[in-house]
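Shown here: the complex without one of its protein chains, the others still in place.
Each chain gets a letter, A, B and C, in the order it is written, and its residues are counted from 1.
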Amino acid sequence: MSQSVVIDEPELRHECGVCGVFGHAEAANLTYLGLYAQQHRGQEAAGVTSCDGTLFHTHRGMGRVADVFGPQDIARLEGEHAIGHVRYSTSGASIERNAQPLVIDYQHGGLAMAHNGNLVNAAHLRRYLERQGSIFQTDMDTEVIIHLVARAPGASVEDRLARALREVKGAYTLVALTESRLLGVRDPLGFRPLVLGVIDGAYVLASETCALDLIGADFIRDISPGEMVVISDAGIESYFPFEAQPRRMCVFEYMYFARPDSTLDGINVYQARKAIGRELAREHPVEADVVVPVPDSGVAAAMGYAEESGLPLELGLIRNHYVGRTFIEPQQEIRHFGVKVKLNAVTSVLKGRRVILVDDSIVRGTTSAKIVGMVKASGASEVHMRISAPPTIGPCHYGIDTPDRDQLIAANRTLEGIRDNLGCESLGYLTLEGLYRGMGGRGPGYCDACFSDDYPVTPEEGTPQMSLLREDA
Amino acid sequence: MSQSVVIDEPELRHECGVCGVFGHAEAANLTYLGLYAQQHRGQEAAGVTSCDGTLFHTHRGMGRVADVFGPQDIARLEGEHAIGHVRYSTSGASIERNAQPLVIDYQHGGLAMAHNGNLVNAAHLRRYLERQGSIFQTDMDTEVIIHLVARAPGASVEDRLARALREVKGAYTLVALTESRLLGVRDPLGFRPLVLGVIDGAYVLASETCALDLIGADFIRDISPGEMVVISDAGIESYFPFEAQPRRMCVFEYMYFARPDSTLDGINVYQARKAIGRELAREHPVEADVVVPVPDSGVAAAMGYAEESGLPLELGLIRNHYVGRTFIEPQQEIRHFGVKVKLNAVTSVLKGRRVILVDDSIVRGTTSAKIVGMVKASGASEVHMRISAPPTIGPCHYGIDTPDRDQLIAANRTLEGIRDNLGCESLGYLTLEGLYRGMGGRGPGYCDACFSDDYPVTPEEGTPQMSLLREDA
Amino acid sequence: MSQSVVIDEPELRHECGVCGVFGHAEAANLTYLGLYAQQHRGQEAAGVTSCDGTLFHTHRGMGRVADVFGPQDIARLEGEHAIGHVRYSTSGASIERNAQPLVIDYQHGGLAMAHNGNLVNAAHLRRYLERQGSIFQTDMDTEVIIHLVARAPGASVEDRLARALREVKGAYTLVALTESRLLGVRDPLGFRPLVLGVIDGAYVLASETCALDLIGADFIRDISPGEMVVISDAGIESYFPFEAQPRRMCVFEYMYFARPDSTLDGINVYQARKAIGRELAREHPVEADVVVPVPDSGVAAAMGYAEESGLPLELGLIRNHYVGRTFIEPQQEIRHFGVKVKLNAVTSVLKGRRVILVDDSIVRGTTSAKIVGMVKASGASEVHMRISAPPTIGPCHYGIDTPDRDQLIAANRTLEGIRDNLGCESLGYLTLEGLYRGMGGRGPGYCDACFSDDYPVTPEEGTPQMSLLREDA
Partner (left out) sequence: MSQSVVIDEPELRHECGVCGVFGHAEAANLTYLGLYAQQHRGQEAAGVTSCDGTLFHTHRGMGRVADVFGPQDIARLEGEHAIGHVRYSTSGASIERNAQPLVIDYQHGGLAMAHNGNLVNAAHLRRYLERQGSIFQTDMDTEVIIHLVARAPGASVEDRLARALREVKGAYTLVALTESRLLGVRDPLGFRPLVLGVIDGAYVLASETCALDLIGADFIRDISPGEMVVISDAGIESYFPFEAQPRRMCVFEYMYFARPDSTLDGINVYQARKAIGRELAREHPVEADVVVPVPDSGVAAAMGYAEESGLPLELGLIRNHYVGRTFIEPQQEIRHFGVKVKLNAVTSVLKGRRVILVDDSIVRGTTSAKIVGMVKASGASEVHMRISAPPTIGPCHYGIDTPDRDQLIAANRTLEGIRDNLGCESLGYLTLEGLYRGMGGRGPGYCDACFSDDYPVTPEEGTPQMSLLREDA
């Protein structure tokens, strides 16, 4: 029978986005807009918690920001302070229970938290906490952090939060809200971005600058790795409660996740992608007629490649931006539609041409193979695949939803084997050196574990199942 | 502008219902049907948690059982064990977060719990637990109990649950589910009912026998006050882990809550109501032409009154059973429609007649006054209100959603004052003695605190706000 | 697999209800409330069309009135005139396309119409109209009538409507709305009721008086068979545009459909039912211990039976009023739950007793057999079924959704055969004579075709399929 098919999820890699506003009459509405601008960081669920100084008001739901919130939902989120969260799309059933912000009562009052990242010792901490009598109602790392906060000694919430975070390992960018404070923290290695802005005298925290742009807030600065900012009626204070470590910001934020118009830790995403594309052209030139990006993520790198190579850029693949999360596949169809629903080839651009296809990465290889096939079917005489990143050989343990190593084609095949699999004439990956040349140098410190196998924080071994609980979509 | 009006909520008094099935291939479906039969105990929310021996599967939602569950929801609730819950309607916004069963991970695995009743020391215990580092994500007493279980020493879940329950005071009938056990507990005073049945060799627990009837289970016995039953593959075991106390089952279960076809602790609800109506006729005879019940809850008592008095019973008030939770009131309408939407008078029965109106209670008095007005407007020459219960002078602290004492008309006015307020010719309440004559004697032990001010368990004084958290409907 | 089962539909017999208000600032809201009160006449769909003097505004939907309309829907229905409709539940898929009122543009402006009844020559007229070039977008008789109006000559809408209606045969009570007029028509035989009331100087039309009661309108009079009323700013005018015929109002309206608190053509429904029950007792006395109604429709007749027989009335069957339209049946369950979900027996009333069960009719016999079985399973020593109507031997062609003759048990079996099928000790149907004694005489003229096979209007022979169109639920 006909069935609904999830579109091309295996190749998607999402994570989360956060936002917070302190001291604005329309805190919830601005937070909602901040999430709206950061929708690309997670489409599974969205939520906002506001605080009116005493009570915490929460609205969360499955789906995109525009679907989860109506005007009345915003109106009910009273108070001048708010935080919000967009959540990434997991495989399988979506889980309402895991929507954020997480909001609790504890001995010091109310506390709301939204978190982007992944802890590598969450299961260990969870078992430890359970032995102390803690109960868990979700699968989220955030619940682990909140339990640690609730048990931490300390006179202030910032002190308790700092003590709690000294126990955790991994990646976390988080915003938290109490009756009187908005806190923002970036882990010591600074895996995920966090920026500070101001609008009408009210401070704003967000994962990316594009959120500030939408609400009209002025960018103040990036929150530093290892920094905790505490925003209250008294203004903003900055702490560095962790042992200082070299920054290891996720380089893939620039290459794939972040919106091109965002500027993270001083580097504009679009410019970085173009520069990387230029490096790719230098490392892997090839005689060809035309440079064609795999839209949307490959466009900027392809522009850089075309510029550097002097070859013309053509939009030989067109993306259908109206696709939903799923479509209904015909029964007798054995070929997967996944790619065709999203991309279509422009025959007049491709026919008889030697095509350089530029994409940002190859994960399992199945989607790339279909794209190469589609381009060839449109008459391309040669297809030269160019990837604006090194081979993806390891999974991410710091918040990106990647498949296991045994499903990563580059971890399991030679370059020639991958090329064979894709069915293209040549294949070139950017080197790590080329990548960093494009990024303007390794200097600032990046995590590139998925390319280099150099994991800044060792993941916990043999982690058992986190939770026995399953909830209906 | 026109607005949606909640129908007559102030007079409604709901609580909750529970159900559990152990060791049946269709555990979730039977539990769902058990809730369906007990829908009268709570229409705000419904939920079922099943366990397949390892994982717990949960489906919960706001609204009636028939609206919350579809065939696929049931199908996803895998496993041979399940528990379920229907929740009462609170005033104000309904809260998804508070839907039951509550399901957690803790150091001993998974645990699901559904609870009917109210603890009088919940806020105290909550503050105590918070000081120990516990966090709370809901407003429910159930979460307090589960925290106590998670912190309790003890080799078995029954031991831990018993230790936890020794800390709580108040009314609780609960069902709980682990990977291998279904537990049922009735508090030492036995405020709320709990019955045991069997179907196809599988044990069933339910608040009322009508749930057993629907699924075709055979009634085995009532769970006793202070009893804990532990159902596992090894069969059923019974414990009495609490200090023995005289039973104090809620007498109002018989008078209002329970379905007339249920038999609780050996007494059939319908028969009890009729007998009470007969006592009412003996205590408050009056010269009149016709006995008219306020449907539906007053019907059985009115039948008893008519039988005893020899006066004819007539259905002079007709109930519209198709009403929803709300209706849209005309703008210019100053009279409240609340009663008219649900009840309408049959003029040909009432016109020129001396009418004895039989109802089960008067809470605020507003609804009763409207009903008397409606009967008079239909031409009744006299209205004699007869209540098949003593005056309601105190709120319930054991799980029934009643208004505060200052809103209870009988706590604040004389009999004559109430009669004036209702606008009827005479008013007669049943005495407590008459009530117990109807019930067949005080012997078994009842809680009648709302009539007698004799509270079996002292409510905590000066309880502060339980929670700072508010969630959107 | 578990599946959703429609509850007991085969025995349900619904039709439709209409309402109209002219010249009231809250016309749409009052019309909505009039439908709310008449929800028992149809739960499949509901709709209201208002007119602001120029434009027609419509809101229609599948489901109950309370579910279809929200405050904003009412607010959008601008204007001082409105009509509305509740639709009966057909077997199989519900069809949005067939929701009423039907609203059209035609050469004389706009026209909205809502219709209760059934035409016996609709298919013939439809083919005739199609041959004239008409197109049909629904399956409704109403569309046939509207096409006839659109083609009729005549200077006024009342003239055109009268000409149109002279072409149709069968049962119709209809309300229609133009920019300046509200029309109400009852067919010459007066199969279905229609009443006129007034509120705040505005006229109201409704199928039953209970609609007037809810909105607080005063009853003026019944619209007569064959009468057309035309309500405009100039007041109300009355016409009798059809050849006079003896009234043949549906006697089953009194026995089953109408709300007990309604009074139709001068006879109160509840009183009629009681009187019929008394006749039943006279015709079919039996030695027994208790009279038990099948709720809700059998209650009044059972009261009459008990009164006349001197036997005690007991509520030995309890109805669950919280059932939805469907429930999910366990997989391994071969017995149908249909009846058990709605009714449950009170063992303490039935055990060891000789029970007289009173119901209003037997259609297929399957439900009745299950009820008898349930009563016997509860220990009744004898069950004597008494039906407050003659045997149902023919289908209705005038608007009631009954099964075909070959599915009517009384059309296909002897009395003894039916009794065998039900499994009861005795079975007694009321005679037609008894029925009319209870109704106060045959004088006013009734249609009793389903009992007597005397069809006042001959149904069209060999009617082909009305429509080729199918729409998704």
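The definition used in the following text is that a residue touches a chain if its C-beta (ideal position, glycine included) is under 8 Å from a C-beta of that chain, and two chains touch if they have at least 3 such contacts.
If you're wondering where the values come from, they're calculated on a predicted model, not measured in any experiment.
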Chains on display which the left-out chain touches in the complete complex: A, C
Touch with the omitted chain, as defined above, among A:Ala244, A:Ile328 or A:Leu415: A:Ile328
Given A:Cys19, A:Ala37 or A:Ile400, the one touching the chain that is not displayed: A:Ala37
Subunit C residues touching the omitted chain (full complex): 54-59, 73, 76, 102-107, 109-110, 126-127, 130-137, 146-147, 150-151, 179, 466-472
Touch list for subunit A against the chain that is not drawn: 1-4, 25-26, 29-30, 32-33, 36-37, 39-40, 43, 64-67, 69-71, 74-75, 210, 213-216, 259-261, 263, 268, 270-271, 296, 299-300, 303, 307, 312-315, 318, 320-332, 335, 337, 340-341, 344-349
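The definition used in the following text is that only the chains that are shown with their structure count from here on.
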Whole-Å separation of chain centres (CA-atom averages), subunit A against subunit C: 59
Centroid distance [mean C-alpha coordinates] between subunit B and subunit A, Å: 48
Shared interface positions of subunit C, touching two or more other chains: none
